[in-house]
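Let's turn to subunit A:
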Amino acid sequence: MKRFLVFVKKEFLHIFRDVRTMIILFLIPGALILLFGFVVSNDLKNATVSFLDLSNDEMTQKLSDKICSSGFFQRGENLSSYQEIDPALRGNKIKAVIIFEKDFSRKLIGEGKATVNIITDGSEPNMATMATNYISAIIADFNSDLAGKGATATLLVQPEVRMFYNPSLKGQHMFVPGVITLIMILICALMTSITITREKEFGTMEALLVSPLKPVQIILGKIVPYFILSFVDVIIILLLSRYVFDLPVKGSIILLLAESMLYILMSLSLGILVSTVSKTMQQAIFISLVGMMLPTILLSGFIYPIENMPKIYGWISAILPPRYFIIIIKNVMIKGTGFLYVWKETLILLIFTIAAIGISMRKFNIRLQ
Partner candidate 1 sequence: MSDKVISVHNLVKKFGSFVANDHLSFEVYRGEIFGFLGANGAGKTTTIRILSGLSKPTSGEVMVAGYDAHKEPEMIKKNIGYMCQKFSLYEDLTVKENIMLYGGIYGMKKQLIRDRTHSLLERLQFEEYGDRLIAALPLGLKQKLAFSVAVLHEPKIVFLDEPTGGVDPVTRRQFWEMIYETAARGITVFVTTHYMDEAEYCDRVSIMNEGKIQALDTPAALKQQYNARSIEEVFIRIARPAKQ
Partner candidate 2 sequence: MTAKNIISVRDLNKSYGPVKALEAISFDVREGEIFGFIGPDGAGKTTLFRIITTLLLPDHGTVTALGLDCVKDFRELRNNIGYMPGRFSLYMDLTVEENLNFYATVFGTTVKENYDLIADIYSHIEPFKNRPAGKLSGGMKQKLALSCALIHKPALLVLDEPTTGVDAVSRAEFWEMLKKLKKYNITILVSTPYMDEAMQCDRVALIQGGRIMSVDQPERLSEGFTRKLFSVVASEKYKLITALREYPLTHSAYPFGESLHVTFRDDRYDDSLLDFLESKGVSGVTIEETLPGIEDRFLELMQKS
């Protein structure tokens, strides 16, 4: 046990003495979260909206003025036909198009309700949601203004929202789960595979192998420090997302942390596995980056929804553990569902973990090649 502890202590010393490792461990996760968070959420100041005003009467004037004086939106060029909507949105300057139906005032007063169509750019899901939420809120306010004026109580402007390009809004609030998934793969798989191959490259592995240390002790000694530090990272990310971006964990925190531990363990075993097949640090970095980071970014559903991928990528993503973790963490964090809804994914992760640990223990060579 003493041997094991001195080994763990040595690993911690390696980590704390290496500036680059410290940066990867503690700066990058925070930076990524802040980066994603701000890019995604902080854009709604003077977002440009265009109006397609098919009735152009007093009411529509009032409402559009109210929207544009809210401080959140500014008036873009006015459109005159439906055909102009698509090019306007594709031009990327306009975040939303608001359409007032024909005979807006007449319908509102005559039938008691009128419809406003809000069309937003779904390829920026957070932006789109926020824009519709704000516009809806302004319309609601407008409704209560109308009601306050003592006009017909049933008078109602109905917002109808449509998203272009990504109608079901996949990717909404995805960045926290995505970043956790990515960071864990980065730290756990990349860093552990580097630390083991580093010992091979510097020749210290020879000395370790010739010592009474057992392979299990060496592997666990490598895993323990990174396990602890990765877990600290998860907590940092969750705190940041809670207090900087107001994205609380809706489900059970205990469940979320437990699932994270499982995923960390799996990533660490993958890292060990990578190190058993690579001779140099360069090789380990290459395998980790190309074999794990890229697929995680591209195929796990972090950025691109799996449903929208060509089938073949969908199949590939089925063998990527991050995909399942993203589902779990999204369910627990955002939808607030319990274990019953994620047990299948958890089981899959568990199987991956056991397999990876098993193979890497077996492959870890007690001799040199």
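Just so we're on the same page, a residue touches a chain if its C-beta (ideal position, glycine included) is under 8 Å from a C-beta of that chain, and two chains touch if they have at least 3 such contacts; residues count from 1.
Regarding candidate selection, all candidates are chains of the complex that A comes from, given by their letters.
All figures in this text were calculated on a predicted structure; none of them were measured in a lab.
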item	value
Pick from 1 or 2, the complex member that touches subunit A	2
Residues of subunit A touching candidate 2 in the complex	2-3, 6-7, 10, 13-14, 17-18, 202-204, 206-213, 366-368
